[in-house]
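The other protein chains are all here in position, but one chain of the complex has been omitted.
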Amino acid sequence: MTDIYKLIHPVKYFNDYVSRQVRPDGREFHEQRNIKLNVNSIKSADASAVVKCGNTTVVCGIKLELATPKAEEPDLGFVVTNIELPPLCSSKYRPGPPSDNAQVTSNLVSDIIINSKCIDLKDLCIASDKLAWVLYCDMVCMDNDGGLVDACLIALMASLKTLSLPTVTYDSETEEITVDTSVTTKLNVHGLPVATSFAMYTQEQRNIILADPSSYEEDMCGGLGANLIICYNKGFICGSQKFGGSNLTTECERKAHKIAKGRAQIVEEVINVCLKNYQNEPNQ
Amino acid sequence: MPLDYRRFNGPEDSVSYKRFTKDYLKSYDELYKELLDDNGVRKDGRALSEARSMCMFFARTDMVSQAKGSAYVELRKTKVVCSVFDPREIPHQNEFSQLGQIFCEVKFAPFSCPRRRRPHAPDAEEKALSVALRKALEPTVCRHLFPNYQVDVFIYILEHDGACLSAAINAAGLALADAAVPMYDIVTACSVAIVGDRLFVDPTEAEEHVATISPETNSNHGVITMSMLSELKQISDFTLIGSMDTECVNTAMDILEKECETLVPQIQKILVTNVVKSFEQRQRLEEEANDREQALNIKMEEWRKLLNAG
């Protein structure tokens, strides 16, 4: 019965819920979904993580490669982050080159990673002007049910935190490269940016912000993806983006920041617990 | 190759660090020796004729919430996700097609292969796998029931450790059933790698790698994947690569036929569990709804009495 109602009157259906101070999946407005995290489940990648925020599933895998640094930046390595939204994650996407949505999300995550300076690119340089690491970080969405950026960032940070680099020796005279995989060093990760998505909805002059929206809620709030994304890094704001949606009152903004700050702490704890469990495992 | 402006690209000359490790270039004999230990047991502890089990814990349906039907299959390290979407009209087509079509796309994750990083753009192997998957599924789906429409089947390979195509076919069969697409029979698939006189059932990536390298001698080598409709005793697709004699093909076919049959009850079990689960959930929801309605009715009665009374 409710399925049909939802199909015929999608807006009214959503309005009915919101006017009763509850969301269609039974959450309250500020409530976020459960986060499940697992690291290093994919052995073919050099580091990997799988994260589930409610239904949204993102897999991140990192492949390591070696290259010569750019001539203008001889001491810097590379971090290449891409988000893949394959057609299987939602009926919105078609096979072929990345959609606009995928490109925007890719840009957003890459900006957050660069701006938060969580990886010092100098750490990735092996021999100046000769050899540096390239970190290919690919985040693949398996199931897009809203809050994509949040999940991507969690997966990326968790896999970066488990990444260790093999030892490379570079002979500057013979230009010979030898790699020893038995001795590895952990990559230094500074800080931990955590994004929180919000959907903004206006009902009878009332502004409502929905934390961690599902894909249905995002659609109802008229956006491709979330309307507002706030990113916190260790208690400091490191990014805030607003895409369309209704006007945002200062009061709502304050509320959103409070939720985002709280969520950043929770996520940090989730990642830390997960990493600790992983390191304590006897047979990694 | 033109630069891809829609993604972030790394430096052009980057190469995997594995190329500079000591054991990058191993001889054929070394690789072959590594596959089996002294007792003829494979590296992961299986016997030569033992397939990786696809029991309940490693295969499930209803994986992607946004899709009509979906499945996940895990064979030790090989991990495959499949989702199936509602039929839609065949795009860019002028003529009416009597039979419905199946559109398949197989994609490897960039980090899925242990030896190299996969490019983002679809390569020849992915295209070949997509075609093979479509051919395997076409005979099993009742395509006359949705003329001029196509069903999309998407496969994403998260990790590749051999037998990708057979895992993809098994996953697609599960996902199609989960999406309630009418089918004639359950489709199952299995692979075998042939190295000399040894047959590795359900090979790992290392075994497939050795099987595709041509040995110096004139011995058999290659990989065969076969998909079957076991109840109907029909082969829906057969793919062979390598070089082998008739005798070898025949033995491999007999083994694959048997393996495909043993998979059927496992797939049936997964599907039945799925149906039972969703049925139970629906029942529970209905019961809850009934309870709520009854409570409401009682309240209504009370109010009516109050109204009538006063």
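Lettered A and B in written order, each chain numbered from 1.
Keep in mind that, in the parts below, a residue touches a chain if its C-beta (ideal position, glycine included) is under 8 Å from a C-beta of that chain, and two chains touch if they have at least 3 such contacts.
As a convention for this text, contacts and distances are computed from a predicted model.
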{"item": "Protein name as given in UniProt for the chain not displayed, \"Ribosomal RNA-processing protein 42\", \"Gaa1-domain-containing protein\", \"ubiquitinyl hydrolase 1\" or \"ER membrane protein complex subunit 1\"", "value": "\"Ribosomal RNA-processing protein 42\""}
{"item": "Among shown chains, those touching the left-out chain", "value": "B"}
{"item": "Hidden-chain contact residue, picked from the options B:121, B:145, B:180 or B:241", "value": "B:241"}
{"item": "Touching residue (missing chain; options B:110, B:139, B:173 or B:203)", "value": "B:139"}
{"item": "Residues of chain B in contact with the chain not shown", "value": "19, 25, 99, 124, 127-128, 131, 135, 138-139, 143, 212, 214, 218, 220-222, 224, 229, 232-246, 249-250, 253, 257"}
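Everything below uses one rule, namely that only the chains that are shown with their structure count from here on.
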{"item": "Centroid distance [mean C-alpha coordinates] between chain B and chain A, Å", "value": "27"}
{"item": "Parts of chain A lying in touch with chain B, wherever the complex brings them together", "value": "42-46, 48, 55, 57, 59, 61-70, 78, 80-82, 84, 86-91, 95, 97-98, 102-103, 106, 110, 134, 136, 138, 140, 142-145, 166, 168, 177-181, 215"}
{"item": "Touching residues on chain B, where the partner in the complex is chain A", "value": "4, 6-11, 13-18, 20-22, 63-67, 70, 77, 79, 81-83, 85-86, 105, 107, 109-114, 117, 120-121, 152, 154-156, 158-161"}
